[in-house]
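Heads up, one of the protein chains got dropped from this complex, but the rest are sitting where they should.
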Amino acid sequence: MRDGTGFSESTADTRVEKTPLSHLSVELGHFYAPDLELDEHFFIEHFRRIGVWFAAARSAAENANLRAPRISTCVLIDDYFGLPEPPVALIPKLVAAARKAGLEIDYLVRESGCANNVAGVARNPAEPETGPPGLSLAELVEARLVEDPPPNTTAARPPVSHTGWLCNGQRSPATETHEAMKRPTAWRPPAENAAVNHSIFADIELWREEADGRLWSCAMLAAVWQLLRLGLLRDNGRSVAVPHPPPPDLPDNWSALPMVLRINDRAAPFNAYRAMTVCAPLFLPIENAVRTILQQVAVDPAVLGQVSDRAKGEGISLPLEVVDRIEYLFVDTGPVRGADPG
Amino acid sequence: MLVFAASDKGGTGRSVTSCNVVYRSALSGSDVCYLDFDFGSPTAGSIFQINDVTRGVRRGGMHSYLLEPDIQTTGEPHRIDVWTQSSRASLRQRPPGSGKLMLFPGDQDGGEFGPDKEALRRCVHLLQALDEEFDMCLIDLSAGRSYATQLVLEATADPALRGVAARWLVFHRWTRQHIPAAAGLVYGKDGILDVGVRAGHDKDELQAAIKFVRTAVVDPDSIELSGLRPAQVAWLRDCDEDLGQLAAKHQVGRRAMLGEVPLDPVLQWREQLISDNDVVARDIANNATVDAFDDLARKLAADEEWASL
Partner (left out) sequence: MLILGEVLTAALRHSGGMPRDRVEDALGLLAGERVRTFERPISYAVSPKTYTGVDCRIVARSGAKVRGVGTLMGRACLTGGRVLQSSAVTRIEPVAGGFRQPWSHYLARLGMVEALGRPDLPGTADAHLLADRSSSMMGMGALCVRLLTGIQGSPVLDRKPPVRARRTVLRWAATIKDGAEDVKWHFAVREDGLRTVRLELGPAQIDDIVNLCEDLALHDWLLTALMSIIEQSQIGVEQPAQSVVKLRPAVDHLLHLWMPAARLDGFALSVWEGLESRPGLSRQWDASVRRVRDQMAMAAALVNNRPPERKQLFG
């Protein structure tokens, strides 16, 4: 109650948890299975090339009147589409390579954590798979999609979700009519809703139903990943994917680890006001898809308000639109192969 | 309760009988509505004598509700209160204690269509919303193996309509051609049972929810035929017996029958509601016809008539 005296019911609560926030989160790498097999030299070279731009990002933050900028670094490991070598071998290899290149990996994140439910992790970090089945982060984000309406759309238009596809405009209509004895409709081109003169129409696959369940697309998981870094996801008001230190003995199995591992004890918070991704131009189409998705995610206004109030309190100006809080540097990071074809 | 009115052939008197049954139910105090799902030729407006919509409404009817959700800004289809909108004076006086009598008309230029997922979803929503409001919703379907029939079979299999009683009336004339045709519509390949099972219905449950209604039945013993010569009456009786055997052979016999409507010239030629006024004051329609409608209305609502064996 506002004034100390009064009546309240706990089931009527609307509060959302706060998470600690850095000024900037820098992604030092998003590694897919084929690249993860390579030896230490590949990674040293990768981090060395990234290091130049990381330094630039740091000085940019300092130039923005931040005396002691809180910056955290992270890498994303694809253990969803591929099966990398076990954590006990891979994690020390990555950390050592980064150090040799003069970088510190603060957080190491499992990509499958975006797709699988993470409800159990917070309960008992030692046994992350024991929690009750909850929602995956991808499902939380999917629920918050508010589709970009084409011109002349009222709320009467039924949601066209449930197809697993999301676009930024109007698809070319089907040319077959389904009404008896009516003329078939002519072909029309697709159109981007916010087109400037000409359309750049994008149609993004979010997921596909496979024999053993739903397979989320790389773009969808990367969109979840960016929202997670920005500290904008909650599950029933609770924070999700809270970072945990790695267990003293690294397991053989990735699924036995919490989603977000804090590798560096002295790291600034994982979540940040802004997120920067430094990656090879090869990933540009994926990141364009990520942006198309993020343009259509309605983040909980309570969480957005909380984050922007705190930014204001720290004297930081933050774009109102979530998608504008994500920055990219597309640079040559060495001979990456990226995701497996198919 | 949802009631689906089907027939294999046109001209069975399906629509006019259905309208009259709905009307009798309203008179007895039930809130009822009539949905014109005869997409090819929506004519319920003329049976209820709603002047502007004798061939359906210009927009907002059943057809556009199902197929053009984008322009239906209210999410509700057009409805017509028969008690206030009918051009027939004797209908416009809603008797005290009677229930609502609502018509959901079709669209003028509607046609048959292949149901897509969205139309199915809309159909489920519509039936759900009307079941909130009405004791009985009668859905008049296009004749034959129609998309309308397929659509409602799929809709009633939807989990959102589980627990809502759904009953089927299959209308057929009492003739040598109509009896096997009606049986074919229900039991034949790609008939109601076939399509229903494919949509997820339990065959026995669905079959128990289907009853036949014989129309234009000539009763050799009725007073109307009292002028016939004995030979004619005997011939009629023979025919009737033959038809009875034919019906039994096709599983359209007495056990599967809910009721029968006698041949009535007023019904045949005027295709309109028969009011008590037509029977009593004007003496143009037969008492037996109105009794048959009352009987159908009563049996439709009586659970014991529909208990599965």
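As written, the chains take the letters A and B, and residue 1 is the first residue of each chain.
Everything below uses one rule, namely that a contact is a pair of C-beta atoms (placed from the backbone, for glycine too) under 8 Å apart; a residue touches a chain by one contact, two chains touch by 3 or more.
What you are looking at is a predicted structure, and each value in this text was computed from that prediction instead of being measured.
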May I ask which residue of B:Asp52, B:Glu76, B:Asp283 or B:Glu305 touches the chain that does not appear here? B:Glu76
Considering the whole complex, which of A:Ala96, A:Ala191, A:Leu282 or A:Val323 touches the chain not shown? A:Val323
Residues of subunit B touching the missing chain are 29, 31, 60, 69, 72-76, 78, 96-97, 99, 124-125, 128-129, 131-135, 158-164
Touch list for subunit A against the chain that is not drawn: 7, 9, 11-14, 135, 139-140, 142-144, 146-159, 168, 193-194, 234-237, 294-301, 304, 320-324
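The definition used in the following text is that only the chains that are shown with their structure count from here on.
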Report the inter-chain centroid distance for subunit A and subunit B in whole angstrom, where each centroid is the mean of the CA atoms. 56
Over in the complex, which subunit B residues touch subunit A? Could you list them? 40, 67, 69-75, 111-114, 116, 118, 121-122
Provide the residue numbers of subunit A that touch subunit B in the complex, in ascending order. 153-154, 156-158, 178-182
